[in-house]
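A single protein chain has been omitted; all remaining protein chains appear in their positions.
Right after this comes subunit A.
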Amino acid sequence: LLPLLLLLLPAAHGEVKHVQYTPFLTKTPVLEGLTTGSTFVLEQPRCIFKDYSNADIWLVVALQKSSFNNSVAPGTAESAFQNFPDSVPAYMTLNATLANYPCPEHDGNITVLRVGSETSCIRDDARPTCNGPLPGPGPYLVKFLALKDSEPVAETDWSQPIMLRTAKSPNSISTTDEGHSAGMIALTTILSILFAILLAGLVAMLVFWGSDACGGSSTFSKPEAVTVRRYNTHHVYDQPAARL
């Protein structure tokens, strides 16, 4: 029905007011996940659309500035997330009203929009306004578009190009070219020298086994046992021969 309506009123829509605001990635607080492989975090457009209290504010995500036409309606195949980027150059998502972006800004809470957080509707064609994960590293351009009765009435500037993170393969991590620490080299050297000296000492010990090379035989000797043989000096056995 909506595309039909737009076809019947080709040039009848009014002027689209240009709001001086450039969407940007959240600056405070510093977020670790500001850009990931498939999501990024935008600051909410608070106090921007204050003149458009009953308009729907949509986020437009595109790969190129020139490719998006404001007359494309949200919730149709021409702006469906599921068809991005193969058959449509941009998609529209994150529908909100002024009530979602109240003034004053920063009332103590974190006011962010996480683009790419819905994973349940990635392939669900019944949900063309899915806030699905972005399919590549980008660079992406976003702007906010306010629609009243399906007619665009206001838009912001296009943002600066937003690049997402690309992940490298873990095979690129090198684990082999680390040197040896000084401690290990010192330890190995000293122990080898000590062991060599001990082996040399053992060889010297065994080669000089029994010789008196060190210290003399009397250095650690036990007390000597002196035995005296008794000599029988009297020739008593010759006398019986003399009696005969």
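Heads up, the rule we're going with is that a contact is a pair of C-beta atoms (placed from the backbone, for glycine too) under 8 Å apart; a residue touches a chain by one contact, two chains touch by 3 or more; residues count from 1.
The definition used in the following text is that contacts and distances are computed from a predicted model.
**Student:** Of the options "K Homology domain-containing protein", "Tetraspanin", "Neuroguidin-like" or "Gap junction protein", which is the UniProt protein name for the chain that has been left out of view?
**Tutor:** Per the UniProt record, that chain is "Tetraspanin".
**Student:** Touch as defined at the start, partner being the missing chain; which of A:16, A:31, A:63 or A:96 qualifies?
**Tutor:** The missing chain is touched by A:31.
**Student:** From the listed residues A:19, A:41 or A:73, report the one that touches the chain absent from this view.
**Tutor:** For the chain that is not drawn, the touching residue is A:41.
**Student:** On subunit A, where is the contact patch with the chain that was removed from view?
**Tutor:** Residues in contact with the chain left out: 29-34, 36-39, 41, 110, 112, 114, 116-119, 132-133, 165, 167-170, 172-175, 178-181, 183-184, 187-188, 190-192, 194-195, 197-199, 201-202, 204-205, 208, 210, 213-215, 217-222.
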